[in-house]
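Structure below; questions to follow.
One protein chain omitted, others in place.
Coming up: chain A.
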Amino acid sequence: MIIYLYDGSFEGLLTAIYEAYYRSEKPEQIMAQDSYQPDLFSQPRVIATDSDKAGKVYDAIERKISHEALEHVFYVYLSELPGLGTLIYRYLQFGWRVGADINGHLSLEPVREVLRISQKVGVERHRMLGLLRFKKIQGELYYAPFEPDYNIVGLMAPHFARRLADQNWIIHDLKRGLAAFYNQERWLIRELANNTGQLNWEENEAFYQELWQNYFQRIAVEGRTNRKVQRQFMPARYWRHLIEKPTQ
């Protein structure tokens, strides 16, 4: 069984898909190098990332299928789920055959799967746009730590760059050691280790946190308490970085 291995980057994945098209040795699977475990039957082929080749695949998805398909592929890539390389490969193989209509073919497994995963990533992004909490640090800087299931920090940054355009902020994905930095002009993503050390909060920070916690308690109508629905919309794994404290 031929397996193409890429370096884990989006460019790497697109390069692997390029090679799968032009090499005579077709892969049965495409996966990131560090998730590959050697066994007796597999024949790994390491694909070197090449931005020209990746660019060609990128254009070909957009031109010959649709911009929407490109977005779905990128979202699936950000899910970091096992098997995503092969799934995207199958989806695109089919996509280049049928073109822009691809997402109507819901009876096909790869199409349904890509749409399902892409939607999950999109849902988490939307959820986190609401659940992210900034804290103000001395020196006019707002800092928001979070631990999303998927690698969505890059999907969230543009929203906050438009919205909180006149403040400096950092959105820190503690799970992946990545952060989006914004300086009132542009944002970029860099690695940022987890041990940020002791941060010095601005003097009013505790005051607004307390106001918000109080507000959160008071706004619920007692006669209608419904923790089940609360947890359904706001799963407990996200509570850690909230300011308000939903009780168990």
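To be clear about the criterion, a residue touches a chain if its C-beta (ideal position, glycine included) is under 8 Å from a C-beta of that chain, and two chains touch if they have at least 3 such contacts; residues count from 1.
To be clear about the criterion, contacts and distances are computed from a predicted model.
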Absent chain [UniProt protein name; select from "PEGA domain-containing protein", "3-isopropylmalate dehydratase large subunit", "ABC transporter permease" or "Putative DNA modification/repair radical SAM protein"]: "Putative DNA modification/repair radical SAM protein"
Residue among A:K26, A:R63, A:R97 or A:R163 that touches the chain left out of view: A:R163
Where the unshown chain meets chain A, residue by residue: 101, 104-107, 112, 126, 129-136, 142, 144, 159-160, 162-167, 204, 207-208, 210-212, 214-230, 232-234, 242-244, 246-247
